[in-house]
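Below are the structure tokens for one structure; questions will follow.
With one protein chain held back, the other chains of the complex are shown just where they sit.
Just so it is clear, A, B, C, D and E label the chains in written order, and each chain counts residues from 1 on its own.
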Amino acid sequence: MGARREPIEYSAASAEVRAVYDDIMATRNVKWVGNFWKVLAHDPPTLQRIWSNIKQVMGPGSLDPLTKELLYVAVSASNGCHYCIASHGTAARKKGMTEAQYSELLSIVGLANETNKLVTALGVDIDPQFL
Amino acid sequence: MGARREPIEYSAASAEVRAVYDDIMATRNVKWVGNFWKVLAHDPPTLQRIWSNIKQVMGPGSLDPLTKELLYVAVSASNGCHYCIASHGTAARKKGMTEAQYSELLSIVGLANETNKLVTALGVDIDPQFL
Amino acid sequence: MGARREPIEYSAASAEVRAVYDDIMATRNVKWVGNFWKVLAHDPPTLQRIWSNIKQVMGPGSLDPLTKELLYVAVSASNGCHYCIASHGTAARKKGMTEAQYSELLSIVGLANETNKLVTALGVDIDPQFL
Amino acid sequence: MGARREPIEYSAASAEVRAVYDDIMATRNVKWVGNFWKVLAHDPPTLQRIWSNIKQVMGPGSLDPLTKELLYVAVSASNGCHYCIASHGTAARKKGMTEAQYSELLSIVGLANETNKLVTALGVDIDPQFL
Amino acid sequence: MGARREPIEYSAASAEVRAVYDDIMATRNVKWVGNFWKVLAHDPPTLQRIWSNIKQVMGPGSLDPLTKELLYVAVSASNGCHYCIASHGTAARKKGMTEAQYSELLSIVGLANETNKLVTALGVDIDPQFL
Partner (left out) sequence: MGARREPIEYSAASAEVRAVYDDIMATRNVKWVGNFWKVLAHDPPTLQRIWSNIKQVMGPGSLDPLTKELLYVAVSASNGCHYCIASHGTAARKKGMTEAQYSELLSIVGLANETNKLVTALGVDIDPQFL
């Protein structure tokens, strides 16, 4: 009755779901697909949509691939999404993130949350120099 | 009676507050101090503490200065702190952030929030490959 | 020493707590009470107050019972409350929510979080047509 | 220097941006485009991507159009996004949302946030009946 | 068309709304009612329900009245609700909150948000001494 959904493995997936799994594996040059995608597979249009978004947003652009992953990890850490920290943290490490960089990222996440709250609570007016 | 605090200008500040303002201006090589610091100045130990934290966290390290600002902007954007987006966005631009990079940063913030929520709502188990 | 509280079972409950449990079971036409209520039972006035709020807000009104549960699930999913997603998701299914509807609900929760963050970060002005 | 972006009007928009504006107006059968889209237009791939997501998620499906808007309003209200409440609230009213329904929606948002926090803070275990 | 609601003044209020306004003024020994109540008045059952909750939760108990207001201000500051910070901050000052106490409260809110995020991001296991 609950609200959880079990991962759908490749062997049990429909052709349209397998096509997305195949594209994920080919794009990332790996031989497996994460549970996030396997759970989204209960709703194939959403699986395709979210993967298409990820491909576009995390693909080549003005920010280098490591910086993109660091930003994804930072937002996920700020939001407390453990799966996302683990999956994008792993991706960031593959792209070169060091332990020292991860430590600094976490410090920024923590401190930004502190100052974000102080600024918002105090209703600080934006300085004209920032406009 | 309210909870807002007015900025304390340099001319009205105590010696200990001025010392922090002076250090902020010297460290950043600018001739003014933002409203955040002027509002924190109602509580000098907190002004010193937060500035000291910012100096340590945002100072030289393993991540380059631009990446640090991008991370700060991303967390602030995710938290909806307009002052913080404006102030750290300005700092990021001074350090070289382009319009295209800012666009990509915002896209990552938006998409990470979408997937963070989906993952958390669905209670996705962390794959062993991410441990 | 911790901050958790153990559920208080019917057999161990005071008369005033049992009265609330009885009303929950009668209102919902079930023979058991969820852990949320059993944990709140450590504080009987709060147990009564929260139950009274739920009864009023989720009772008959202008929105049909299924829509009310869908809204509760959506907010709970957005907030990442697993217990709430599970309990209100179960209630929604009893009232007719299909798998396809649940998928669409989750998609809306995810996308709304993405656009909410983008809009807030960008400080978009409200169009006069929306006032 | 700041982080805000001004709306790009139709007359000043590129052909690719106009194509999205045209599709928004045609899909919704209106003669104007909201500021959200005009601000996203600084980044045409993101404009196209977000519009494409909205079209897919909010288009015909298992949930009726009003219920979809109510869910969008509820999540936006829970997240405190005024622009989103105003724009999706307007859409919901066009699709038939009454004042009484809006009141009930807000009550659910408020109460769900209260119980979500209580449940999460108390670490309530999910009952087997909800699994 | 929008989603905002205008305050309903006493002179324009129904008898049932006036009864709540009268009780608010009598309970607080003041001669006016805040905009929050006047906006809730569009939905009299919700006006009564929320006021009844506030009366019960903020009324006499084990925590002294000032501590209760400080807790309300702290949560509101953490959530960035300006109206709530202003209204409960005013109430706290009437009950004796000093500027120094308000400064300390804000420091705790900021620091708790920093450590809450670090702890959650790092997935720290609860020590047995805290159970």
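The definition used in the following text is that a contact is a pair of C-beta atoms (placed from the backbone, for glycine too) under 8 Å apart; a residue touches a chain by one contact, two chains touch by 3 or more.
None of these values were measured; they are calculated from a predicted model.
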Left-out chain, listing which of the shown chains it touches: A, B, C, D, E
Touch criterion as defined above, residue of C:22, C:43 or C:99 at the omitted chain: C:43
Missing-chain contacts mapped onto subunit E: 3-5, 7, 32, 34-36, 39-40, 50, 53-54, 57-58, 61-63, 67-68, 70-72, 74-76, 78-84, 86-87, 89-90, 98, 100-101, 103-105, 107-109, 111-127, 129-131
Residues belonging to subunit B that touch the chain removed from view: 1-2, 4, 45, 49, 53, 56-57, 126, 129-131
Residues in subunit D touching the chain absent from view: 77-78, 80, 82, 85, 106, 109-111, 113-118, 120-123
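In this section, only the chains that are shown with their structure count from here on.
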Any chain in contact with subunit C as well as subunit D: A, B, E
Chain whose average C-alpha position is farthest from subunit C's own: B
Inter-chain centre distance, subunit C versus subunit E - centres from mean C-alpha coordinates, in Å: 21
Residues of subunit D whose C-beta touches two or more other chains: 1-4, 49-50, 53, 57, 80, 86, 89-90, 100, 103, 107, 126, 129-131
